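Only one protein chain is missing from this complex, and each of the others stays in its spot.
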Amino acid sequence: MMSWETVIGLEIHAQLATRSKIFSSAATAYGAAPNAQANLVDLGYPGVLPVLNRDAVRMAVKFGLAVGAQVAPRSVFARKNYFYPDLPKGYQISQYEKPVVEKGKLQIMLDDGTIKVIGITRAHLEEDAGKSLHEDFQGASGIDLNRAGTPLLEIVSEPDMRSAKEAVAYLKKVHTLVRYLEICDGNMQEGSFRCDANVSVRPVGQEKFGTRCEIKNLNSFRYIEKAINYEVARQIEEIEAGRKIKQETRLYDPDKGETRSLRSKEEANDYRYFPDPDLLPVVIEQAFVESVRGTLPELPDQKAARYVEKFGLSAYDAGVLTASREMGDFYESVLAALQAKNLAGHEKLAANWTMGELSAALNKDNVDVTQSRIDAARLAGLLARIADETISGKIAKEVFEAMWAEGSDADAIIEAKGLKQITDTGAIEKTIDEVMAANPKQLADYRSGKDKLFGFFVGQVMKVTAGKANPAQVNDLLKKKLAP
Amino acid sequence: MTELHHLTLAELNEGLRARRFSSVEITRHFLARIERLNPALNAVITVTGEQALAAAQRADRLLAAGEAGDLTGLPIIHKDIFCTDGVLTTCGSRMLSNFVAPYDATLVERLSQAGVVMLGKANMDEFAMGSSNETSWYGPVKNPWDLKKVPGGSSGGSAASVAARITPAATATDTGGSIRQPAALTGLTGFKPTYGRVSRYGMIAFASSLDQAGTLTLTAKDAALLMRDMAGFDAKDSTSVDTPVPDYVAALDQPLNGLRIGLLKEFFDGLEPRMATLIREALQVYERRGAKLFEVSLPNLPLSVPTYYVVAPAECSSNLSRFDGVRFGYRCENPKDLLDLYKRSRGEGFGAEVKRRIMTGTYVLSAGYYDAYYLRAQKVRRLITDDFARAFKQVDVLMGPTSPTPAFDIGAKVDDPITMYLNDIYTIGANLAGLPAMSIPCGKIDGLPVGLQIIGPHFAEAKLFNVAHGYQQDTLWHKEIPKGYE
Partner (left out) sequence: MSLTRNDVENIAHLARLALSEEQLPVYVDSLSKIFSFVEQLNGADIAAVEPMAHPLADQVQRMRPDEVLDADQHAKYQRNAPRVEADLYLVPKVIE
């Protein structure tokens, strides 16, 4: 029985967040009326010419620096020639032999905490095409060229991934990085972050790569995992049945959960790449690179490392908290607020609540952390009450829900609902006495050796006190009083 | 009796400022000549009469108020390759026979700001591909010197218009000789600047690394006058050069003694004897002014025509892909699917020469052939360019013939592309190397004009005008008018 290895390479197209297009001065904003943002250059009118947007180059260089890549001192734009209605000039201005960025790498962390380094072969600049709308018109397609000319950074990985999970981890990391760098908004639904996967299989131990298929139309992290897994299974099945894999482009169909061949895709396109004569070689001097380097924010890996070192978090937790710049900022704001209350040293508590309750609430309401109904200061307010033992962790969850629903402070809710923890020893002892008196059989059993019944008594005390008794004190006092 | 159409642009300019006549008068005069004489020439595709008169009226007001610009009130015809806002811009092709440009080319805008009055758009070889103006969808242009002969191409309409004196000047473009060769065949001064000197924005692209806009005028002084306003950096053109434009007119009268003139061995080898005689006589004019002649050799120059016919088609095959029947231009009737839309719109919209060059270009860029053809041609291009650079270390300008023959019969060369291509044998080198070059009339063979070509190093426009102007002070060829057009 053959053992198979999966080989995956990803091509990511990230729309760069410039205001104007890469070669024209039309706007790039999403959602404009059809063709309102396609100027003469974007429309490929006779006589028009491209002029390069400096910020598109800055963003490409920024990315290159963030992945430790080489920035080409001299790179060239080439024409990729083919005919399609959403490609007005009949060619796409892209980069072929001399891309702006080469030979980078990115560290990814898998769910089980293992670290792997994925190579980035190259990243190059190119222009996006327009959009075709196929519904609505009888026997015709409608072309909207607003998107034509939007700058793209095409990021090509080495075929270093060996499972769909690795592919997703890499994709998420790149997604996080481009948003940290503020070069792309990463909005997959709007198409500003797109991914194609190149998938092949080979027998374990074989050096030569198998024939690969390119899978397109992967616009969510979930789909990508499913599509890759489907494709791998399909290829293995084909090979084991004695058939060869045809090198082709396949589309992922999320409804059917399968990939299918792009029937109408042409015979291998001959793109006839040649250097674009309307554009000159792009020279990027060291001064330019250094000025871009000066704008680099703290990168996700650096931030995560800092959290591990300074806050004592696990690598995993640090990874989760730094998955987005906004989440990391939120977390650190919580810490700062706690610090201001003289409550330093609760990094783990803050981390757990940020990753746990807060993230769950954000997901449920489908909002981003920047639109959280509980801001960092208020969350810190709640955590402060756990830290100073005003309430227990369990009660805190109740308070959190109320805060989220009502938009009020922890203190207000604790007060209104009378949720303060009971820490008066006398009161707790009184309750314990009541519980012991009410449960003579269990008392007798416990005293005759059934240690497990300790939990029963804890539960009863909590029930009577509506969960407000300080758990640590309950434990201590119960131990004393239950002792034979 | 001196008619308005006997005057050069400079003389008209002077007369306007002296208020000897008005811009409206001049404009009416040329519009009337166009109406009467163009039918036989077929040089003008679109006449913009109303627009011209309105511009002339505005010009007269400015002149009267003492607020005239450099070229206020002077009429001009633009080659139909330049986009003109609101005016039909056909590029000599069925593909654009319904195309009203929604913007002005930078060149058109600049000349308009300088005050010119546009009389109309000149006929041309389709998409600037040709050396005889026989490939136009609008029919061939006739040479006013002999209506059975071609005026040269691709700027045949621009040349015929100026030669017939239905306009004092015209704009044109030169990719492989398309200004200089028609100038030589029609007895005019044709000027092509250094690559990047004049903006290409709005000039419908044929071969992007070779195309340059220039002028067809009666004299070098007129060319300098126009170029002073046409030249200059344009932010909309990445290949536009950002260096200051000298006052070309001020530099015209520099003395020519000590001028070092290089004679290209490769140009004189096998040159037709009568042509060789005229060129040598022209050179003697320079020697009398104190110039010195030197023989130079550009050993790779004979490869310039095959190099051009790989590079130019390659670039044009890509530049013309935008003509697909979708957003503008010709669309075939009832396309049955997308492929049919493309193939028939382009198959029907483009003429044979254009299709030939698109296919040549597609082939030389295609997988398996790129290295053997395109890459190789770009390397030979560098060899040719280096040859010129070496020559210009020894001499100030190069001189020789512009065209191997005077004007030939309409229909004589249409069947064999190579014969037609060889008309550019002397002119192509300057395009490959991006050098400024011009042709000035230096004689006649069998009653047909012959041109002297002058090539300079990069950005030597001022020197070229100066050198040509000197010759025109001592000779009268440029003053000859074809019979019937006096």
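First chain written, first letter: the chains are A and B, and each begins at residue 1.
Throughout what follows, a residue touches a chain if its C-beta (ideal position, glycine included) is under 8 Å from a C-beta of that chain, and two chains touch if they have at least 3 such contacts.
What you are looking at is a predicted structure, and each value in this text was computed from that prediction instead of being measured.
Q: In the whole complex, not just what's shown, which of A:I8, A:L145 or A:A351 touches the removed chain?
A: Of all options in A:I8, A:L145 or A:A351, contact with the hidden chain holds for A:L145.
Q: Touch as defined at the start, partner being the missing chain; which of B:D253, B:E295, B:D340 or B:D409 qualifies?
A: B:D340
Q: Please pick, from B:K148, B:R382 or B:K479, the residue that touches the omitted chain in the full complex.
A: Answering carefully, the residue with contact to the hidden chain is B:R382.
Q: Touching the left-out chain: which of A:G68, A:G113, A:G257 or A:P281?
A: Of the listed residues, the one touching the omitted chain is A:P281.
Q: Just checking the interface: what residues of chain B touch the absent partner chain?
A: Touching the missing chain: residues 98-100, 102, 194-196, 209-210, 235, 238-239, 241-242, 300, 303, 305-307, 309-310, 317, 321, 324-329, 331, 335-344, 346-348, 350, 352, 355-356, 358-360, 362-363, 366, 373, 375-383, 385, 416-418, 421, 431-435, 458.
Q: In the whole complex, what residues of chain A lie against the chain that is missing from view?
A: Output for chain A: 18-20, 24-27, 32-40, 43, 45, 51-57, 76-77, 83-85, 132-134, 136-137, 139-145, 251, 262-264, 270, 272, 275, 277, 279-283.
Rule of thumb we're sticking to: only the chains that are shown with their structure count from here on.
Q: Hey, how far is the Cα centre of chain A from the one of chain B, in Å?
A: From the centre of chain A to the centre of chain B is 58 Å.
Q: Would you mind writing out the residues of chain B in touch with chain A in their complex?
A: For chain B paired with chain A, touching residues are 82-83, 89, 91, 96, 99, 101-103, 105, 200-205, 207-209, 235-239, 314-315, 318, 320-324, 326-328, 338, 342, 362, 365-367, 370, 374.
Q: Considering the complex alone, what residue numbers of chain A touch chain B?
A: 40, 43-52, 79, 81, 83, 85, 88-91, 143, 270, 272-274, 277-280
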